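Just one protein chain is left out here, and the rest sit where they should.
And now, chain A:
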């Protein structure tokens, strides 16, 4: 093995295709040149390799040093962002420009630009993070106001888009209290009932369940307050539970699983088990059975995890 390695390693070197441009770039950095020419050079390095962070960094310093018009730079970034949507630096460079006051565009126009990016790639991490930064950094009521509608449209397109769910939590809870949301109890009621509707539509959607848990934990609302809602999701469709219900009465508080729902839903069983665990000792057997049904039947890949929950509960009861 070692001899073969020695042989093969002889020519060990990386072979960049844009060697000329990167060589020039190195020369320019060494000489400390900051000029119009450097902007052209760094642009060509970046176009070939947008992950070349040194080129981005030197470009930014050059822009500032020669007082280049930042609005023009932002226009170039519009093009590059569409070309290199998945790239980190593209979004960060925009952010630097905006922090430096490049405002050919208003923050609202930035949100529209980001929305266009997300229409191609609805879960792009950097794009979402950049959107959240715009909102938090400029922190204008008018910017925040449009977000709920935007999120609802995104979830309309794909109720399983976790990035949109996270963005909802970001908007409603993570940044303090928004204008219009001052009545927190009302806000929480609104969020819980919105999420219930989405769960009813497609019950096996981890994003919606996680959001529901997030809202409840954030507001210290006991999971048990949702017991009525959760129960129909924990049993097979057309189970005995249906016989005692009158479907002609629509319970707005507790939307029922859609006709196509695949039941029982493991996330609902887990939720119910957590209710029982929180209620305490008397219910110990029942939540152990629920977890056990996940371990052995409904969510077998996570057998170990559900068994871990049982032993943790056991340990906290014993202590």
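Keep this in mind: contacts are C-beta pairs under 8 Å (C-beta built on N, C-alpha and C of every residue); 3 or more make two chains touch, one makes a residue touch a chain; residues count from 1.
What we mean here is this: contacts and distances are computed from a predicted model.
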item	value
Protein name, per the UniProt record, of whichever chain is missing from view ("Probable electron transfer flavoprotein subunit beta", "Protein asunder", "Terpenoid cyclases/Protein prenyltransferase" or "Eukaryotic translation initiation factor 3 subunit H")	"Terpenoid cyclases/Protein prenyltransferase"
Residue among A:35, A:106 or A:140 touching the omitted chain	A:140
Omitted-chain contact residue, chosen from A:178, A:227 or A:256	A:178
Residue, one of A:54, A:106, A:153 or A:225, that touches the chain absent here	A:54
Sites on chain A contacted by the missing partner chain, in the whole complex	1-2, 4-18, 22, 26, 29-30, 48-54, 57-58, 60-61, 88, 92, 95-96, 122-123, 125-126, 128-129, 132-133, 136-141, 157-163, 165-166, 169-170, 173-179, 201-207, 210-211, 213-215, 217-218, 258-262, 265, 292, 299-305, 307-308, 311, 314
